[in-house]
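First, the structure itself, so that you have it in front of you.
Note that one protein chain of the assembly has been removed; the remaining protein chains are unaltered in position.
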Amino acid sequence: MTELRRAFGAPLSALIVFLAGVWILGLIAAPQIIMIEQSFWTMQRPEGAAELSVRIDALYNRLDVLALDHAAAADDAARAAIDAERVEVQGEITALEAQESTPVKTWTLSNYAQMGQAHLAIFAKTILASLAVTAIAFVVCYPIAFAIAKLEPPRRAAMIMLALVVPYAINELLRVFAWQMILNYSGPLNAALGLVGIGPIPFLESGTGVFVAMVYAYILFMVFPLYNVLETLDTNQIEAARDLGAGPLQIHRRVVLPHARPGIAVGCIMTFMLSAGSYAVPYIMTRGTADPWFTQLVYNRFFQATNWNVGAAYALSLLVVCTGFIFVMMRLLKVRLKDIAK
Amino acid sequence: MSGRGSGLILRVYMALFFVYMFLPLGIMVVAGFNAYSPPSVTVWQGFSLQWFGELWADERMRSGLRNSLIIAGSVIALALPMGLAGALLLGRLGARAAGLLYTLMVSPLLTPGIILGISTVIFWRNFDVAGGLFTAILAQTTFVASYAMLMFMARLQRQDATLEEAARDLGATPLQAFRRITLPFLRPTIATAAVIAFLQSFENYNTTMFAIGGQHTLVTEIGSRMRFGLSPVVNVIGILFIIATITCAVVWAILKERERGAANGASA
Partner (left out) sequence: MTVSARGMEITLSAAAVRFGDFQAVHPTDLTIRAGEFFSILGPSGCGKTTILRLVSGFLDPSEGDVLIGGRSMRGIAPSDRPTALIFQNLALFPLMPVWENVAFGLEMRGWSKARRRARAIELLTMVALGDHADKLPSELSGGQRQRVAIARALAVEPAVLLLDEPLSALDLKLRQHMRTELKQLQRETGITFVYITHDQGEALTMSDRVAVMNAGRLVQLGTADDLYDRPANAFVATFVGETNRLTGRIDAVEGKRARIATPEGPFVAPNPAGLGVGNHAFLFLRPERLHVLTEGDSRANMLAGRLVRRDMEGAFSTLVIDTGQSHVTVHRVNGGDAPLVEGAVSLGFSQDAGVILPLGETAND
């Protein structure tokens, strides 16, 4: 802090700390903490609600009795006494009723337990499918990234990467839309298959569509980190290995892949996170005809079932899985956060 | 590198990859000019620009675009100062504190977008603020500021620390030194960060969808249209996006080329 003040002076330091503070505490930390907090409680009818309603019933009976008494009352004094009691009982009823209907905030794990067999299956399916998307993206992209980074002349490589920016920069929804057209029941793919006597196949309705579109939508998040890291590999390293007798596989296993670790980590983390957290792709591709993705369950908890506590619990489960994946990748590939975020 | 044969295989493979990347976009473009609806390339009813006209007349798309621009402008105004403050702070902290802070500041990039949207809405509901443009702006700022921070940090690491010291030595106050030395040095990054922030905000779907409540942006509107069947109007938007992207890429390439030319001219 003193270092900060010495570098920027007191007013500027104060502004810096204020802005960074609002961002880190107000935008990043607080909402997450509130979400976590929210996932651990629920509003319930207060304890002893049953006894309360018995008492309220009893008080209503008393009111009825008092009304009869009032009608039968002999003089004004007795009537006034009864009136006073009626007011008192009425007040007590109001208070008790309020107590009975005001839910109490109760700490609980039940929001998580709500995830029944069906939802748990969707959760697992979402994660497994996202892992598969990640694996496919890596297998497809590694040769591409290597070929562009190490086999093309530098200027051509730059042009190729620039060309790839076009599909990368086009909105995710539109990329998905293109595949929705292609895989449609009456789309060009089925038309082409029809020519050779196959199909038509209901790709969209079977859930295949989600998978295909997801690979397409997120594959470039694998290409770019891999390319960036492979571009920094000294070609002499490859030649040295070759000179010492290494074959193509050995070169990749011992020299290229170890060097590419940070890029692999970034690519896998991004692809996995985007797939597992994807709302657009399943939402658009299935149009509700196939099993939903976990994110859709989360959305439904919030905006259809409007149970925000359960929604928070679901969202947090997803966050935990994604964070866990990041840790596993960092461990497995022996990279640090600094290597990842660039 | 490897033998001639495997080189050929790799080239064919790369060509296939490019077909895979670009063919779907091509199909989308072609269908946008087809008079037939739903969008199709298999049934051709003649070249038509009618969907462009329909897009222009679409009130919800227009209001969505307006909301998108409002959000993007606000996100730039918030995220850039915050990201810069974060980057400046990082450079002046001890290793341990900086490590913790860094983790916090990049965490939004490693968090699924929907979670950022959800947590913002949950948070603000406690203050009786419902989902809308305001929450969408805050939710997007959370992660856009992370991008800005990383970009500013990379630039600051390349700054020659002695320049600021020289200014101070010549009698500049810290504020003057910052304004005259550091800020001009950061100017190109400010421009790039603004462009990136705009794109991130404008194109965002996941976070916005969860944070925006009953309002809509251009992109969330596109999303809900797709849900209810295909419309060539969406193809037209795709065509416009592609044109914009290619234009940006070409401009960027030309600028880069000119820069290289200038550098060569200077050295020759």
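We just call them A and B in the order they show up, numbering each chain from 1.
Convention: contacts are C-beta pairs under 8 Å (C-beta built on N, C-alpha and C of every residue); 3 or more make two chains touch, one makes a residue touch a chain.
Computed from a predicted model, the values in this text were never measured in an experiment.
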Q. In the intact complex, which of the depicted chains does the undisplayed chain touch?
A. A
Q) Which residue, A:Arg6, A:Lys105, A:Arg156 or A:Arg254, contacts the hidden chain when the whole complex is considered? A) A:Arg254
(Q) With the missing chain put back, one of A:Thr2, A:Gln117 or A:Asn236 would touch it. Which one? (A) A:Asn236
Q) In the whole complex, what residues of chain A lie against the chain that is missing from view? A) 234, 236-237, 239-247, 250, 254-255, 258-259
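What we mean here is this: only the chains that are shown with their structure count from here on.
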Q) Residues of chain B touching chain A in their complex? A) 1-2, 6-7, 10-11, 13-14, 17-18, 20-22, 24-25, 27-28, 31, 38-42, 81-86, 88-89, 92-93, 101-116, 118-123, 125-126, 138, 141-142, 145, 150, 154, 164, 173-175, 178, 199, 203, 205-206, 209-210, 219, 222-223, 226-227, 229-230, 234-235, 237-238, 241-242, 245-246, 248-249, 252-253
Q: Name, in rising order, each residue of chain A that touches chain B in their complex.
A: 3-4, 6-9, 11-12, 15-20, 22-24, 27-32, 34-35, 38, 140, 143-144, 147-148, 150-151, 159, 162-167, 169-182, 184, 186-188, 191, 216, 220, 238, 248, 269, 273-274, 276-280, 283-284, 287, 295, 298-299, 302, 308, 311-312, 315, 318-319, 322-323, 326, 337-338, 340-342
